[in-house]
Structures are given as structure tokens and as C-alpha cells.
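Yeah, one chain of the complex is gone here, protein chain that is, but the others are all in their spots.
Chain lettering (A, B, C, D and E) follows the sequence in which the chains are written, and residue indices restart at 1 in each chain.
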């Protein structure tokens, strides 16, 4: 996917900016107000986990596939998590078919860092035979309709799909043969890091920008906040710059908004008593 | 290879179509008449099998290479057949260098389906050590001069190369080491599925279209017919459509023509008594 | 990297050619005079070996990385040498980002042939467990500033990096486990093949052409000469042609110039007493 | 190593003539069609048939990029059939496979006869089909969905295009193969038609059909196509009513 | 199999508050900056910080190829961050990785606020950053080097752009992480600024910061940036003096 440069008419941009300078938004929201979130999980039965997330008219779908594979050489006792994002040409008139461009790669990596930094997945529990066989968890996320803030829509879809995914308990024999049992259990997930993206337009920050706000913004800042209220991933994007005050204000805003969003997410699974690998 | 769009002058197209509506063709053939076929086998000594096939001025070359490799996970007791087609830029002024485009991929897949559907190759006999080592049979087919009906020319070249290919009997030791013996035997081939391509021009179907007929056609239909007179692969191609009557007529035509073509092919090898793997 | 066609103004080309026909060069050198060479080795500590080579304003950097990997099937008792060259867009206004084009591939292959033909690296001594584990030696070479004669600059950088590279002695246990010891030793290098490139301009050959001479030349000839004074790689490049006399003159020139250049290279390491693999 | 494995059924048709999912040989799976589900696309359609879940979107007629592809006398039609990685039991690479490239071609050729491309010179009509879940028959589901999305985009058509697969299992000719029947059955034949015109715009097959079976299968395909066609029409009608409601409501 | 292995240190900060390389928590590594080191480029800069070795080159403003990328009202800025294969312990493929593609984007966005692109319509400014050796902090080293190369190329700028990473190790907030601290520390936050304008043009982080730690880290980054900025200015001044000398010498 490559994204052709989209533009917004100057007049509309001007109108939108002057509204925001007065603390109002073109879709009637408060500056610090997220769009309505809906999350529909387990919609794809052939995936180990799946979720469709809507932020207003921005819609993302994520699916989890689990395979048994080999660990990376430098983390022989850990499972592998791979997050992949692509933009489908059906999602926007400005998307074109093709391999992921820098924008899709940025989203995948920002989402991935949020999950990884917060040690969301307990990768050590996804080790089956140390140094040899581990769970490889793929999460693929696709935007189906792009109306702004694809980072948060993708991050929430990935997280929701992981939260509701199930994998089978595996049985390892003495001679290290692996069998799949009939018992399916949730993934070892310990945190729900929530990305909150804010756009800087004029001298204001607006949360969860829609597409027209994105096309009018100077830059954006994504702060990912975990259950403990810590910041576990940050990404500034776009051509403009931020002041120190912008950033400090954004931290306060993200802490507050992330709590609201988290309440819409599937709950953390109970995983304390699960044995992922039996003899 | 990517194929630039070729065009035929309107006047010529008109002349060709009106001839056909009268039951005549620009090269003097009957509507149901194939071009002369010549088949030259074993022309490439370094290949396990090879054939050059001419349908009039359309020329294809196919070569078989056999390697010992691993089976697919879902068919552990079967050898592997891989058919690959590419268009070489020397074959036509409209071909350009590059990886196979949709047209070359379509040809490879249609040829492959014909051979696979009719269980032409007895893949189970190409298993050497179940789940571990099998014969991998590559057939690569290249059109050298394109004057229409590349599907049939490619299909017949692939089939002829397979029919005349030889592989060595292999010896498997107790500890599963594989040796190559000096005895070379034909591939376990049980059928000769023949593709017959017909072009719809106006309200007529013409068999084995030449390049100008292809450039004038509404669409084409390829019916692959096996030794038992069954249809084992079908492919409609091109922008137009077919009526039910077109299709029923095409079936009768293909059954008849395929018999004539088959008589030009190399015979089926005698394979009943062959042991492909010895201890 | 793809290289857009660079051009030199006709007037300048004319001036340069007429000078050369009088035995003079635009930068004041003799026709058979190399530019000053500087070689700076071990500049990249994370590489096993490295060198920056300047021929006047043409600058190349080469780095050696060594890994333990598998041998090629047809040389089970030999280590593997892989030479890779790319043109960086920072090196010239005419270079563009992208995978290596035919010019970069030609350089890598000419440098590689020089080293290989002269059996510079004793690949058999880089075998660790026959048929299973061998040293894989990667040499990557990049031109940082292109002012002509990238072949020699690259060849000398690759050679200098190899000459100063060190790898650890490895220890192989009875059950074929491989350990890395703390003893680092030079690579088993036995020769220093020196590439000498000459450009044909008018009816003269000039050695070590700068960029303007390259843009004015009919063609170039690279003769690689080893320690024994034998020719171990030849490459003619460019659109023009050479007479028999040109070639014979070039041989004499290359034999002479290569000796001078070799004196600027790091010395051959003492390797007779080295044991690369211990039990 | 895959973690979800299918078990090959002992037989595909039981003594009562019922299939693994309880259907009769000439019965379709459940079909659900929603029109206009994506806001950005000019036309869109979400279609379920059995466990297949397919999204189709249409953009156009619109300007062509790159421009040299534009034709002076008609629109070009471009079509991309794509499966998302988690649509199948074994994760599929997101990159287009040879299968997807071939299917994109035959689907485009199945839709093109229904369009008046000559009405829109120098433009492109882009059809995107995403398979969100696959369970046998995704190409035909994709065609049926794409035709509805084209209609939703207001692109004039000679007729809808409707598609279904027929095949052979345990010696019976069957309608609308599911994944098991596709994999373990004896033959498979996807068919697309413009039902009112009787024009067949896609025809493929693999597996073995005697000439008689082939004709029987074609006739069964027509029956199935008529039923799917009714569902497509009904979905478009619902969409039309809803839009009218919204328009009238807003007056 | 790799032959050079790093040993994970027992701790990153010792009882005296010193780091594995002997630095205090708020101390930069040694910095060396050379300007104008490449003859062909319009501007260039070689920068070392600790064991990082970075080369940056700038070409432009110049004609855009392919031409359709040119913009009528401003220059485009293109940026390529690339690591040579031997810059790291385990050889890196020379092809651009996903990481390099992302970093090229955020570096471009870190430099762009400093430029007056509207002065040069229809042209491109190309920034190439090659990491010759990597030891933690290559993206920030690359930004600082690229800004100097842009100035060397005579491209008008609002301010230099200066970058450094801060992070967390053994519970301490630390300045200018080396490779070990980057790998085994608790958090990492690269920051780029236009120091005189107080504008932050790059901000990324992973690892965990409490809001308080986050603020402390940002303040430490500012301190580090002021120090790097002084080195950039000094290197540009040396270059200017040298060029003046050459010009005057040649008169």
C-alpha cells in the first residue's frame, strides 16, 4: 500500500482551525473527547482471536494466528510476537495497492512497541521447548475505512484481538514431540496498553483526530498508557513541532482519556492458573 | 514478463470477423480445425525431459527438472509437482522482460490444473521416505514465438516433456540415506489431459485461435479433456461472455478435437512394473 | 542503487581528450600515474576487519563480517566468501537509492573474481566441520565519494579489510558442538591481487581514470595482478573497443603499477602456524 | 506447525443424501448481504455465505493513476481479490499469491461484461475484494459482492453478476461447496452469470466431470445463481429504501 | 552463528552512580564532528558520539526525479537512514528494514520544521544518513549530523536541529544511552529539538516511564541537547574559518 498525498481545501482547513482555536470541533466534539468506540470480538472464527474496532467512521479489523515455530537466537526462552499492519485500498480513495509504505510500517511499529514495552504478552510462558519450539503469535491489522486516527484504531483492534484470543495447551513428550490438546486457553496477557493520539492544530491539542483534522494538523503525538498509568510508548508524527508545554499537557490528557478507553476494552483474562505446556 | 496491450487494426478485425461469420478463417482453416502440430522431444539433454511444440507458428519449449526434496506438510506421502510459465520477450514484440504477469500466471495455473485434476502424475509413487523425502518435479514452459493459443501450446509442451522424462531409481538405506542408481525410468504418468482452446468471435467458436483471432475475440474457453473423455479443467478467459449453447457446443468440439491431438502426443509410458525406490 | 546517466560538457571532454593526446592529464598526472592512495584500516571496531581507501577524492569503505554457517553443497570442505558492493546515494549526485544496479553488481563480481582467482583466501582452512559448518566471510564495500575508478577503490578496500580482519579460533567438541575461543587470528590470506584500471581515451590508455576521464573514455580495462605477477582477473567495460596493442600495452602497465600499489597495502599476515579449529 | 487441523470426513454425503453441514445436494448455505457498509467507498457490500465473510468496495469512475494507463475510448476496470492473513486456518502471507493474481484476473473478466465502460472514457473503476474469512467459494462470493457494490456505486450495468460454485462429492453433483467439499470432493466448478441475460462470464473447473455430469452441474449452477440473485436484489432494495428514508427524513 | 557476543552486564549503574562506560547519569559520550568531509555532496558531516560513526550528506535543492513528485509551492524533503552491514555485531542485510523505513520517516519529520521549503518550489532536498558503526543512539546522531550537513550545504534554517536520547537504567534517568543501556535498560526516549526555538521535532519512546520520570527525562534531554548544540556550532565555525582561510589564501 502506498498512500497518495491527500489534501483538504484551504477554506475548509481554515474553518476547522478557527473553530478549534475557539475550543470547538467540526463534528461537535470537545477538544478532549474521543469518538464513540465499538468493539466486536471473535468475529473471525478461523482466527485464534479477532476484533473489529470502530472509532466513529474509522474501522479496523485485527486477527491473531498462532503457530508453533522456532525462537529468535537471542531470546531462546521466549515466544515470538509479530505485528503487521497494511492499508487496504478499499479503506480510502487515497490508498493504493502494494506493499506497506512508511505510514503502514510506522503504525505497525508503534502498536508493536506499545504492546512490547508494557510486556503485555508474557512471552516466556509462550516457550514450549527452550531454544527449540515456541509459540509464534501473528497479529495482522487492517483498516477497513479510514476516517482519521488509524494508530489508535489499529492499536485497540490488535489489543482486543489478543485479549480474546485462545490457543491450545500443548503436550510435550519425553522425546520432545509436540501434541495439540483439546483445551484452549487465553494468551498470557498482563496489561492493556492504550494508545491515545492527539493532533496539534494551531496552538491546541485535540484528541482522536478525524481525517479532516489530520489533514489540517501541524503534527500528532501518540502516548500509550498502561494499566499502571505509566507511559510505555511515544511517537510524534508529522511535519510540525511541539513545545514542552504541549507535551506536558498531552501527558495529562492521555492519562485521563486512556482510562475511559480502557473501560471499553475486553477484560484481562485470568491466566494465573493456566499451564500452557503439559508433559 | 508483462504484456503490453496489443491491438489489431479495425479493418482487419472486421474482415476476420465477417469471414468467420461465414464459416471461414483468414488462414484457410475450418472453424474446428487445429493448426499442424509438431512435437520434438528430448531436445535438451541436461533436462530430465523436454519438448518443443509448434502449433503453426506458435512455439513452446518445456523442460523437466527433478530434485529430491521435502514434501508439503499436508501431503507427506506425495511427491511435488511445480509448473511454471513465463513469457520471454523474444517471443513477441508485445512482451517485456520482468516477472510473470497475470497472463503467464494464468497459463501456468490452467496447465497445472489440467495435469493435477486428471491425476496425470502418480504423486504417491514419487514419495521416497514418507514425510521426509520425495521427488520434486519442476516443469518450466516458455513460449518462444507467440502466434496465438499459448495455453494449448504450453499445455502440450508440458505434457510431452513429462511423458518423455526419466528419473533414476533411488536406493534408500536402513538409516534413511538416499543413493542414486544408474537405472533411469519414466515418470509415473497415467493420463494425457489435452487442453483445447476455442475463441468466441461473433456468434461462432473457432478452435485453436491464431494471434489475430485472439485479438478479435470476445472471449476464449479452454476445456481440458483426459483419456477417459472426461473434462478435467475449464477456464474461460477474456472480457466477453458465453451462452449455455456456446458451452455445450464447445464440449462436443473439445471431445472430438482432443482425440486427434492426443494421437500426436508421445505414448503413455509403461510404468506398472517399475519400482521407483529400492532398499 | 541505480545510476542515472551522467554527462560531461562537450567542450570539457574535448579539452580533456586533446590534452591526453599530448600525454597530459587535466589533473596534472602522467598518463601512467595513479592518484595518491591512503588506506586507513580497522576503523570500524564492530567489524572483523575494515578499511577506508582513498584514491584522490574517490573514497571507499569495506567491512568484513564473519559468521559460522553451512557450506555450499558442491564445496563441502570450504568456507564461503561473499563480496557485495552497493553505491550509496551520498557518494554522487548521479546515484539514486535502490537495490544494486548492473554497475554495482559488475564491481562486486570483478572484485570477487580477483580475490577468488588468486585463491587469496584459503577457503579450506575456513572449514570447521566438513560438510556441516564453515566460516562465512562477508565483505561489503561502499563508495562514499565517487570521483572515478570505483573498481580499484573497491577492490583495494576489500583487500585491505580482509588483510587486517581477525576471527576467533573455534573449538569443536566430540559431539560437534562449536565454541568460540578468546584467541583471535588473521584470516588465511595468501595473496594480494591488485586491480589496475585503465581508460582508453582517443588512442591512449590512462591509468586510474578520474570521473571526468571516465565520462570521456571509449572503454576501460581492469587487469588484476597477483603477487606472482600473474593476471588473475580481467574486465573490459564500456561501449568502445580495444586493439590487441592496447591490451598488450595495458598488461605491461598493469604489471608495473600493481607493484607500486601493493607496497601501500597492509602486509600479508603470517598464517603458517595458525590452527583455526581446535578440538 | 499448525494448531487448528481439519479432519478429513469419512464421507461427504451420508445415506440420507445430506452433506457434512446438513444441507441437501442442491441447497445453498445461508446468505447475508449488507450494502453500503463502508463510508469512504463509492459503493460497498458485505456478504456472508456460510462461514465466508467478504467485503467488496468500489471506487470510480475516477481519474487513473498512473495516467498513461487511461484509455481514450473507455474506462479501465481494475480488480483486486485479496485474502487477509487470518482468513484461513494456516496464516497466509499478506503478499499477493499467484492464486490471488489469477483470481483477480478472472473476477475482473467476470464483471466486465456487465459494465458500460465506454460511458466513462479516461477513467478507472476499481473493485477491491477482501476475504475476511474463507470457507470454500470465496471467488464466487467475491463476484456476487462486487456486483452489488458496483450497483451501490451507481455504476450503470447490463445486469447484476451472480456467481456460485458447483461440484462433485461422493459421486453426487452438489451446489455451493464448502471448504471440506472443495478440498476432499472430486470436482469444483465456479460459475458467474448475468442471470437475466443468460450470459456466462466466469467458468472454471478442476476435478473430473463426464460430459453428462458437466451439463448437470451447469444446470445446478443456474438454479443456485437464481437464488443468490434474489438475495442480491433484496439487499439492494433494502439499501434503496433506507437511503430514501434518510433522505425523506432529512427533508 | 555469531562470533562476537555481548555479555549482559550485572548492573548498568554501579554503587558510585557510574555507568558501564564510566559516565555519570547525566553525562554525554565524547563527540567529534567534522563538516564538509565529502567532496561531491552539497553539504556533509561526519559525526562520532561514543562508538557511533555517522556520515550525513545533503544534495539540493535540486531537480526532482521522478518529476511528478515535484510540488508547485515548495521543495520536497527526502531522507534515507541506512546502516551498512558491518556497522553492527551481527551483519545486517544491506536492504532497508522496516526499522530503517520508519526511522527515515521520523528523521525527515524531525528536520522538516527547521527548513524553509517554500523558498525552493519544484525542487528536492535529499538527506542521506549512513550509519558506519552503531552503538546506541544512531537516529539522534544521524539527526544532529544531518542538521550540520544541511547548514554546510547553505540551506537556510530556522535553527539547527539537535538530538539526543534519554532513558532509564536500574531505575535512574540517564542521558545518551549506549548500546548496552539501550538493550538492557528499562526505557529509551530519543528527542530532537530546535534548541533556540524550544520546539521539539522528534519524540519517541519505548519502555516504561511514570509521568514524573517522563518529565525528568525530558528535562535531562534538554540539557544534553544544549551540549550537543554547542558542538554542532563549534564544528560549523571551524568549517567556516577553514573555508575563509582557503578563499583568502587563494586570493
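In this text, a residue touches a chain if its C-beta (ideal position, glycine included) is under 8 Å from a C-beta of that chain, and two chains touch if they have at least 3 such contacts.
Computed from a predicted structure; not experimentally measured.
**Q** Counting contacts across the entire complex, name the shown chains the missing chain touches.
**A** Per the contact definition above, the missing chain touches B, C.
**Q** One chain isn't shown here. Among B:89, B:130 or B:229, which residue touches it?
**A** Touches the omitted chain: B:89.
**Q** So one chain is hidden, and I want to know which residue out of B:13, B:29 or B:65 touches that hidden chain in the complete assembly.
**A** The missing chain is touched by B:65.
**Q** Among C:21, C:38 or C:243, which one touches the chain that has been omitted from the display?
**A** That would be C:243, which touches the missing chain.
**Q** Name every residue on chain B in touch with the hidden partner chain.
**A** These residues of chain B touch the chain that is not shown: 4, 43-48, 50, 57, 59, 61, 63-69, 84, 86, 88-93, 96-97, 99, 133, 138, 140, 142, 144-147, 167-168, 178, 180.
**Q** Considering the entire assembly, which residues of chain C contact the chain that has been omitted?
**A** 73, 102-103, 105-106, 108-109, 113, 116-118, 219, 221, 226, 228-244, 246-248, 251-252, 255
By our rule, only the chains that are shown with their structure count from here on.
**Q** Name the chain with the Cα centroid closest to the overall protein Cα centroid.
**A** Chain A is the most central one.
**Q** Can you give the whole-Å distance between the Cα centres of chain A and chain C?
**A** 48
**Q** Mind pulling the residue numbers of chain E that touch at least two other chains?
**A** Residues 2 of chain E each touch two or more of the other chains.
**Q** What topology does the chain contact graph adopt: line, ring, star, complete, or other?
**A** Chain contacts: open path, no cycle.
**Q** Which of the chains are touching one another, listed as pairs?
**A** The set of touching chain pairs is A-D, A-E, B-D, C-E.
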